[in-house]
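Removed from the display is one protein chain of the complex; every other protein chain stays in position.
Coming up: subunit A.
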């Protein structure tokens, strides 16, 4: 007899027996929306929630699959897009006069790299972001700390800073050019201004939102003002401050693009300007891709810093040791 037949006959037998007792469950289950097949009354239903009695080759393979997936899956869309793009270009569906093929862009990048222009412009742009962002973020942090920690300074500065914040800093570009010409200063000042306010606002907000219970605790444990700031207020405000920094870095790149496009003699933005005049669409697209990579890389770095500094935080904790 086949196993399935054995089971079938057993079920039939139990059904017969249970008909006599008519348990409530059997009649109630259709109303509860349970679908076929109904377990017969009296028949025990086993649901395996987990079974790790035999850690199998299968589960290990699944773990391998998982790490492979988290590594490879994020690349699927960009690479797929690249292939589709190349395909559309080479088959002529999309004219390379409108959008150059990825291979053309690669060639353009190689040509520029051979002449050393590409490296030079990238380094120049990186340097500008680094200097401008450092000045702006540091300023935002210091102002934020001063305003967040000292109430008189809050009263003195906060309203003015909030007013300046509402001015789109890019609106100052013409003024900057008039004041400073097209030298290095206007770009650095603009990048710094763009980075300052996100850090400032998040620092002040982070300090204001520190759990008052922890501050009360610190005071009742005899912490002085400086120790209270160092041991409790700053660590508690660290997460919003880092969020502000991440956001500020994005603004820094955005500002740099505008700054370099309008008035510049070098940098990635200058590359774009020059390419526009020479009708080199491939270089324009190359520059856009460079910006994307730069933005992605700087975000990656800040995320790594976040994970290190906030490793005690439930959202970042992947290891528990201090």
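Here is the rule we use: a residue touches a chain if its C-beta (ideal position, glycine included) is under 8 Å from a C-beta of that chain, and two chains touch if they have at least 3 such contacts; residues count from 1.
Convention: contacts and distances are computed from a predicted model.
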Checklist line | Per UniProt, the name of the complex member that is left out, chosen from "histidine kinase", "ABC transporter ATP-binding protein", "Hydrogenase maturation factor HypB" or "FMN reductase" | finding: "ABC transporter ATP-binding protein"
Next item on the list: Check each of A:68, A:87, A:221 or A:296 against the chain that is not shown and name the one that touches it.
Entry: A:221
Item checked: Residues of subunit A (touch criterion as defined above) contacting the omitted chain -> 213-214, 216-218, 220-223, 227, 231-232, 235-236, 238, 311-314, 317, 320-322
